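I'd like to ask some things about the structure below.
Note that this complex is displayed minus one protein chain, with the remaining chains in position.
Letters A, B, C and D mark the chains as written, and numbering starts fresh at 1 in each.
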Amino acid sequence: MTQWSGYLGLILQGALVTIELTLMGSVLALIMAFLAGMGRLSRFFVLRALATAYIEFFRGTSIFVQLFFAYFVLPLIGLELTPLQAGVLALGLNVGAYAAEVVRGAVQSIGREQHEACIALNLGRWQGLRHVILPQAFLVMLPTFGNNAIELLKATSVVSLISLADLTFQAQVVRAQTGNTMVPFATILVIYFVLALLISWGVRSLERRMARGLDGVRV
Amino acid sequence: MHLSAPIIKVDAISKSFGAFKVLDGLSMQVMPREKLALIGPSGSGKTTILRILMTLERIDGGYIQIDGEQLYHMERNGQLVPADERHLARMRQKIGMVFQLFNLFPHKSVIDNVTLAPMLTKGMPRPAAEKRAMELLDMVGMADKAKAMPAQLSGGQKQRVAIARALALQPKIMLFDEVTSALDPELVEEVLNVLWRLCAETDMTMLLVTHEMGFAHDFADRVLFFDRGKIVEEGKPDEIFRHPKQERTQGFLKKIIAAGHRV
Amino acid sequence: MHLSAPIIKVDAISKSFGAFKVLDGLSMQVMPREKLALIGPSGSGKTTILRILMTLERIDGGYIQIDGEQLYHMERNGQLVPADERHLARMRQKIGMVFQLFNLFPHKSVIDNVTLAPMLTKGMPRPAAEKRAMELLDMVGMADKAKAMPAQLSGGQKQRVAIARALALQPKIMLFDEVTSALDPELVEEVLNVLWRLCAETDMTMLLVTHEMGFAHDFADRVLFFDRGKIVEEGKPDEIFRHPKQERTQGFLKKIIAAGHRV
Amino acid sequence: MEWDWNFVWQIMPTLIQGVKITILATLLGSVLAAVVGLGIALARRSPNKALSRIVGWAAEFIRGTPLLVQLYFIFYVLPDIGILLPPLVAGVIGLGLHYGTYTAEVYRAGIDNVPRGQWEAAKACNLSARQTWTHIIIPQAIPPMIPALANYFIAMFKETPLLSAITVLELMNQAKSVANTYYRYIEPITLVGAFFLAISLCSVVLLRWLERRYGKIER
Partner (left out) sequence: ASIPGSADDSKLEQLKGQGFARVAIANEPPYTAVAADGKVSGAAPDVAREIFKRLGVADIVASISEYGAMIPGLQAGRFDVVTAGLFMKPERCAAVAYSEPVLCDAEAMLVKKGNPKGFKSYEDVAKDTSATIGAPGGGTEEKLALNAGVPRERVIVVPDGQSGLKMVQDGRIDAYSLPVLSINDLMKKANDPNLEVIAPVQGAPVYCDGAAFKKGDEALRDAFDVELVKMKKSGEFAKIIEPYGFSAAAAMSTTRDKLCAAK
């Protein structure tokens, strides 16, 4: 009888890598989303152009190409990354580009009257953004960010293609070692689903907490 | 006539939205401590002139002086050049505005709405800002709701908080744009009462756009009647409301009275 | 009084939305060819009764007979059981309805709006359906717009097409729910004219909810005054409009007249 | 490692073969996703509670787990229960099912956006449920959702490299095969990236046009 318990350990190790990738990728994506999203709203043409180029490029090319590029081509020009770094970089930049549009849309969804109230109270541009616009916009972004995070979780499975020992990769290893296909794949499908449920549950409760007191006022 | 210099001096300003000329060579002066009511039909440019004074819109031509200084221009090397953001920010300290739809910050509690600007723009420490905020909330009768969120307030309560928020910056000039017209009729009273107190207890210059003709009559030192971006008639409330000289003013007042407003 | 049997017989029906009881034990009868006006304050249940007759809402209790047959019930093994979709579809052939907001099919041309139902529900071949549709469009004065799309029509034109569409199925009973109240005042006339023609040229039974008291007066054989889901008063138009007996009716008419409606 | 134009011209025909398969997979996958999505959307509106529940959960599961793992599952596990699919067919089914859960949301929104008055007018015209769907609701619901659907089809296009995991010789797989033969990664991967970017930029133009053409319906 195959030692499933031992191989389950291997898969759980993979799950840890997947979680790690998802978390680090999300952090990078979040940073890029705000940088590029605000960049698109900037008064300065150069910033707008940079942000637009970044967003269009990373939404335009496939995540696989980005991943393979980060892993195989960047070292050739002297930028050497571990598989984990390459994975986080590609996933974070890719999802960040999508999330940047979410940031832009959310900031624009905050009514003009809030901007005008800021001016009337003599708040500076940055002060108004920081204390008035972004806190409200963030609540608008949250649900879509949740979806983005789930997309990112799912995209981590492609890092198995650059030999990062994530969930999918470990399932492949277990499959090669045991000769059984059904069990490892069914197991990881369930694990991915549970992780996705955790994300959407987490985002929903965060949203509920942040929305407290705002009921009926937001547009 | 007046002994002191005007605090607001609007000199032949014009303003267009696209091809549509909203203000065309408008001039007016307001003396310190004066209470001014701006009335006139919808679309006549009343809101626009307040928004220009608050620097929410730019002007296309003309000059505005606030408290002896140019608003949209500044001197550089002896020449008048368009004002930069720093100049505007400095000028804005003198002016506060209350909006028709309150525009409270929905994610901040009542007291945080009031303390935010003093803390950020004047670097006031939190305890001092909160002490002052409580005084202002007390004045508008909202001290007991200091911890509430805006969503939990009625329209009239929101507007009173918005007034306190504008006052927190201690502006010399306050602009009120139809501050009661979004309110249910039974809530109008409480906001007008606050305006009365303000009028009695402070020496701010106040510009008030309103459709409450009765209130405008009792409250204002002077009434300006706007039509199509021009001041058609101005004078003491009694003159304007009882004996309007211009046909447009007469027509407007007749319509208003027909709709059941007290004058 | 009447020689023939009623075409609509509503017997103690009730209808609630959640906890709110809109109709409570309502009964009424309508004779064939009768023109009925339903008037009453907003929220009194006028729309609801029309929607129930059109089977857009189900009833909670009571019985409705249309043309001698149960509407919401059918006989099976000698017992009355709730009607199934087939029975409802058969009953709906007798009834047509015109809505306040026209509800034309925006993706179909005017003539297709009119031919759709006869072709689909009665299997009428296209040429016959189009011939009949042109007659109807001619009657409502819309023959020249047969190829237009609804978006290209004015409100009054849309409503006339909607009437033609409902007529195409040749119902015995037509229901009109405030068919003019979404129209600009200058367009009301053309729709009312169509109703007049209908009244004169066909022998349909017509139920009309309206706020046009003058029209109701001239048009209806009988007026029902609704209030809070009940028929408070009914009678000939002259009785109801000139000499209302009930206090509610008097109050309602007074308010309507004050708002400038002709009676 | 230097960029080698001769090598680029040498591998171009092979890559074009891959492009053809990529486009074919996307087209077939889009058709399937469009149909599956409609099926899911209709099932979820079904008065049959059990059906709508089960379909709802299944869609949730498919949306929460990675397409890559689903592809492995379809290709390597389904044969155990007697379902043997050629690689391209398995790939198209995977893409179609996965994206069907996304398009289902588009359909749901599109159907919800048809005003209630249209349902009622259909009833007043005595149309049957089926006639109402085919003649009134679907024709009005579909045009406004074309841009959103197209968006997902473009996203699907960018995920076709996943099919290389189940031996479909699409563009990415061809590129890898070329790279393996000559031990050069930089040209094939860059070309794949350029290709995806080119198609994406074209599709932006297409999307804008679709939005103008179908974005709103005149009532």
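As a convention for this text, contacts are C-beta pairs under 8 Å (C-beta built on N, C-alpha and C of every residue); 3 or more make two chains touch, one makes a residue touch a chain.
In this text, all values refer to a predicted model and were calculated from it rather than measured experimentally.
In the whole complex the chain that is left out makes contact with A, D. Here one chain is not drawn; of A:Thr52, A:Gln108 or A:Gln177, the residue touching it is A:Gln177. When the whole complex is considered, the residue among D:Gln10, D:Asn48, D:Asn113 or D:Thr181 that touches the unshown chain is D:Thr181. Taking the whole complex into account, chain D touches the unshown chain at residues 1, 14, 76, 79, 84, 86-87, 164-165, 167, 169, 173, 176-177, 179-181, 183, 185. With the whole complex as reference, residues 3, 5-7, 9-10, 13, 71-72, 75-76, 80, 83, 161-163, 165, 169, 172-173, 175-179, 181 of chain A touch the missing chain.
Just so it is clear, only the chains that are shown with their structure count from here on.
The minimum number of touch steps separating chain B from chain C is 3. Two chain pairs are in question, A-B and A-D; the one with more C-beta pairs in contact is A-D. Each chain gets a centre from the mean of its Cα atoms; for chain B and chain D, those two points are 56 Å apart. Separation between the centroids of chain C and chain D, computed from CA atoms only, is 47 Å.
Shared interface positions of chain A, i.e. residues touching 2 or more other chains, are not present. Residues of chain D touching chain C in their complex: 115, 117-118, 120-121, 123-129, 131, 135-136, 139-140, 143, 217-219.
Against chain D, the residues of chain A that register as touching in their complex are 56-57, 59-66, 68-69, 72-73, 76, 150, 153-158, 160-161, 168, 171, 181-182, 185-186, 188-189, 192-193, 196-197.
Across the interface of their complex, chain B is touched by residues 113-114, 116-117, 119-125, 127, 131-132, 135-136, 139, 213-218 of chain A.
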